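A single protein chain has been omitted; all remaining protein chains appear in their positions.
What follows is subunit A.
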Amino acid sequence: MSSRDEILSRLRGAGRVPEALPDVPLFDENLPPALDQFKTALARMGGQWVDAPADGLDAWLAQRFANAKVICSAVPETAGTLQVHTVTDPRSLENVDVGIVRARFAVAETGSVWLSEAEYGVNALGYLAQHLVVLLDPAVILPNLHHAYRQAAFSQARYCALVTGPSATADIEGVLIRGAQGVRTLTVVGMRGDFLGVGGGVA
């Protein structure tokens, strides 16, 4: 018998009495305003919120990341110095200083933004870059994870992540460190706009 069949038959023979699957409510009564809650939760997780910059995204980027050499863009709002759709090997993103993406939606309760291969263009952009800038339309913030997990996007994406602030660790004496293995900072820019998808590249 194959291991597969052996495991399945042992599980079926374990003698457990079937139990029912409960319904999961959405728990969406008396929720605070989504944008406010999102900002608070994001800050708690070490992310930064920025309102749409008055003099444009490029000017803001130039000021915020003055020393950045490689700015890799996956959004139509800025060209950066490198456009992600020209990238074919994720490993070549090793030297990216700043990555720029647009989130499909966000979750107020946890301060998370939702990103998949369509938003990243190349998934590694969200992790190999030193800093990540995420554009978010304030109109697409869902109240909590129950709402989020009912989005069809989860079952369509090959890979997707709820990203909540920058990478972090507290593995040495419980000291909180932002910027563990992934990005060192995460900034969410509240900017209206549609998710257009970047196309091309190795997603």
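Just so it is clear, contacts are C-beta pairs under 8 Å (C-beta built on N, C-alpha and C of every residue); 3 or more make two chains touch, one makes a residue touch a chain; residues count from 1.
By definition in this document, contacts and distances are computed from a predicted model.
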| item | value |
| --- | --- |
| Hidden chain of the complex, named as in its UniProt record, picked from "Cytochrome C oxidase, cbb3-type, subunit III", "Phosphate transport system permease protein PstA", "Formate dehydrogenase" or "4Fe-4S ferredoxin" | "4Fe-4S ferredoxin" |
| Option from A:Ala52, A:Val70 or A:Ala168 whose C-beta touches the chain left out | A:Ala168 |
| Residues in subunit A touching the chain absent from view | 2-4, 6-22, 24, 27, 41, 44-46, 90-91, 94, 109-112, 117, 123-124, 126-128, 144-146, 148-150, 154-155, 157-175, 177, 179-183, 202-203 |
